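Removed from the display is one protein chain of the complex; every other protein chain stays in position.
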Amino acid sequence: MSEQTVMIQNEEEVLLSRFPEVVKKDERKGYEGYIVEAKALKDFATTLRDELGYDYLSSVTGVDYLPEGKMEVVYHAYKTTGGPALVFKVQVPRENPVVPSLVPIYPGADFQEREAWDLLGIKFEGHPNLKRILMWEGFHGHPLRKDWREPFYEAEHKPYKSRFPNGEFFRAEDRNPFGKNVDYPAGFDPETWTPDNSNALIYEGLGRVEKAGDDLPTEQIVVNLGPQHPSTHGVFRMVVTLDGETIVDLEPVMGYLHRNHEKIGERNTWLMNMPFTDRLDYLAPMSNNFGYALAVEKLLGVKPPERAEYIRVIMAELTRIQNHIFAIGMFLNDMGAYFTPSLYAIEERELILDIFEAVAGSRMMVNYFRFGGVARDIPEDVMAKIRDLAFERLPRRIDELDRYLTNSEIVRIRGEGVGVLTPEQAIAYSAAGPVLRASGVPYDVRRADPYSIYDRFDFDVAVRYHGDVYDRYLIRMDEVRQSIRIIQQALDQIPEGPIVAGKQQYQHRVPAGEAYGRVEGPKGELGFYVVSTGKTNPWRYHVRAPSFINLTALAEMCKGHKVADAVIILGSIDIVLGETDR
Amino acid sequence: MSTKPKDEGLNSPKYEIPEDLQGTVTITTLDRIYNWGRRNSLWPMMFGLACCAIEMICTAAARFDFARFGMEVMRPSPRQSDVMIVAGTVTKKMLPQIVRLYNQMADPKYVVAMGACASGGGPFKEGYNVVAGIDKYLPVDVYIPGCPPTPQALIYGLMKLQEKIDKQTIKEVYGQPSEMIPIPVLGPDIMDPREYDKIREYTRQKAEQEAAAAAEAEAAQA
Partner (left out) sequence: MDGSGILKGLGVTLKRLIDTYVDDFKRGKSRYYTQEGIEYRRSAEVKGIFTVQYPEEKLPVPEEFRFVPFLVYEETPEGEQKIRCTSCGICTKVCPAQCIWIERTTDPKTGRPRPEPADFHIDIDLCMNCGLCAEYCPFDAIKMDHVYELATYDRSNNVLDLQRLLKPVSYYAEIRPNNYQREEEARRKAEEAKRKAAEARAKAKAAREAAKAKKQEAKKE
């Protein structure tokens, strides 16, 4: 018996003996972890964090088990020293789902619990700010519930019957009385309806807050940055309360690009979700494919052949490089270096996109991974191109970018000591990826919980210790260099052989059970939680989006700094709205 | 590069200019010179919604460089921009802001729907928070299909817009200012203020139907 299994057994004994009756092992077929009674949840979580070392709560999500009349909240906790997940769940009745909030124990649960409330209607007791997060306050219903139907509802599952064999063309809006994607609850009257005013301050833009207890009668003002603002990298909004130019409070508002990825994902078949994952973090589509493929492969029990594994790693690392240099370019844009650094960065990115286009068929929306392999082999001439890039051009260009920016006094003065996140805070807020590692926590899923063939490569986990904006810039430089190292090794070792295991089907019957596939995406830990009931469609499909969860720490980082700093702090987190809002 | 000056469409085809004067003298109409100026200085709004916005950035960057068309001045303010490139999925939550931005743009203004999502909802059309095409709310001048359109496809679309501008006359452009579009309201779902009566009628009927169904069920139970 290995050391790790002994440890896990001990954990199990500790947990089961400490909480008799209220904690049980999850014994459903294909499931893992523990089922905890709602009343014992907080004690259970405290024990996990303080005694067993599970200090990092990665993912919180809900599942609607409609046939059983239950709602389930699923938690995935990790140790920042590495190792597999500890999964625990709380089951509550569907009519009145109330679960104690874990925000006091793991502050990183904040946004994720709000999301579960918004989309599934699970109430978290004791949550400091339980408001809708992706939809707006006042929206009718909780859309991810299985009995909630969207206006363009056609059938429970794809493929739709209306497409074949008697496919008479129609547009979905032709069948809606308004000709639009809208539906209203029965008896609703727009004239007597009044908007929910709890957020009036936020929604009306510039507001004023009286400041108490000062000698001089000064005022604080509320300023909205976004949702249409060049600094917010898309349609993101920061509601900033200012005292002069200093930030007193900041509230991120998102959902402006909430395109219902999960609801659509649950209507789709397993394979159909692959191209949809491209559109999550559209700057790193290969990583998204990777995470989803891993999750489903766990359920299917297939293993890709050797060559496919190497191709996957090469593609994922190329993605990381192009994402990071793009992020650095845009970050400098935010800092005011108007365009030149980002133009340099985009030049390298274009060359990598050429490779994606030649291999996968599209610059951005690659749709390249399949369950048990990849869609196409890399042609010889493209392989030569990758070689040129990895051994010649990219190392040279990264050095040039380094010379250009790293020691520039402006970058240093603007970056050093701004937006500091301590390691304790970073772990507590469930920050992931470069944000976590720049704060001095050397946690990288590729090392901490190796997937695919990352255990074969020689690379360093980049880590920096100040946790400020400048370090978050530096860590991206470091990671690009490490990625180049990995690609170089992979190119040297890649064997010949098949690129996909078995014959590809267009519909998969996935064995019942749950799986959590996670990869170290460029933005951080990207996880896919899928539940199968043995059908051709996922029952639950949830994305643990690093861009979304990293924002939990944004307010903490910004307080006390100037407005201009908020812009670069956001830039240094590197969010992509497609993933934040899904 | 060719040394001959390109005919920018400025010269009126009605007049022949001797070869040795070409590139020095131009005879044109007022409409033509006006449109020539407009179409070579289309300032897009710096405004991206989703995936397509990244391709728009790439179009602005070194490789495709739409500065060659006089479009490099991307304005973050709607007041200073001529064309709104709706680049990405339009969600209901974002729609009021988009309509407001459109209203704030100065005449003459143009809207380009970039990509499948902006044109007709795209793959996300069935989603509950997605607007099935921005043309349900704003007048669109050019639709560019693709998911996402490549930078070259975007430039092609913008050239189509230039062609459209070429065909306009000053009278047309300044004849009547474009209509202000009422800003949709976020209620239980997105509501167009022009449709309040229709909504009331619809919800009343729905309530009646539900009541009837409930009564039927009760009767069946009894």
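Chains: A and B, in written order; residue numbering restarts at 1 for each.
By our rule, a residue touches a chain if its C-beta (ideal position, glycine included) is under 8 Å from a C-beta of that chain, and two chains touch if they have at least 3 such contacts.
Fair warning: this is a prediction, and the values are worked out from it, not measured in the lab.
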Of A:47, A:246, A:408 or A:533, the one touching the omitted chain in the full complex: A:408
Residue of A:385, A:437 or A:481 touching the missing chain in the full complex: A:385
Hidden partner chain, touching residue among A:61, A:181, A:268 or A:319: A:268
Residues of chain A in contact with the chain not shown: 158-160, 162-169, 171, 268-269, 271-276, 279, 340, 344, 347, 350-351, 354, 357-362, 365, 367, 375-376, 385, 388-389, 392-393, 400, 403-413, 504, 506-507
Hidden partner chain, residues of chain B it touches: 1, 62-65, 68, 116, 119-123, 125, 133, 135, 140-147, 149-153, 155-157, 159-160, 164
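In the analysis below, only the chains that are shown with their structure count from here on.
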In the complex with chain B, residue positions of chain A that touch it: 134-136, 138-140, 143, 150-154, 171-173, 177-191, 193, 195, 227-230, 234-235, 255-260, 263-264, 267, 275-276, 279, 282-283, 342-343, 346-347, 349-350, 353, 363-365, 577-578
Interfacial residue positions of chain B with respect to chain A in the complex: 46-51, 53-55, 57-58, 61-63, 76, 88-89, 91-94, 97, 101, 120-121, 123-132, 136, 147-148, 150, 185-192, 195-196, 198-200, 202-204, 206-207, 209-210
